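Have a look at the structure that comes next, please.
Of the protein chains in this complex, all but one are displayed in their positions.
On to chain A.
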Amino acid sequence: MNKEQTIEELKNIVKPYIQNQEAFDVLTEDTDFINDLKINSANLVDVILDIEEKYDIVIDNEAMERMVNVKAAMSIIEAKLSEKN
């Protein structure tokens, strides 16, 4: 999994839900979905569902709770993709 490419894909997924454009413009692995991007908890569910659809994976409650920032999202996506293969 290419890191830069995945960050770019995640940016496209979260874009419709962000409330803080400045934080989005300088998004890194450490960017927090709720505290930095100001995505509300209801919209975070849509982010997760969009990630499931994009990567054809199923995210459970436990993984959902860990998915607080870009880095955690990437590691969960990577783990779920490797489970599939």
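Brief remarks on what is shown
Here, a contact is a pair of C-beta atoms (placed from the backbone, for glycine too) under 8 Å apart; a residue touches a chain by one contact, two chains touch by 3 or more; residues count from 1.
Heads up, the rule we're going with is that contacts and distances are computed from a predicted model.
Going by its UniProt record, the hidden chain of the complex is named "3-hydroxyacyl-[acyl-carrier-protein] dehydratase" among "3-hydroxyacyl-[acyl-carrier-protein] dehydratase", "Fe-S oxidoreductase", "ABC transporter permease" or "Sulfite reductase [ferredoxin]". If you put the missing chain back, the residues of chain A touching it would be 40-43, 45-46, 48-49, 61, 64.
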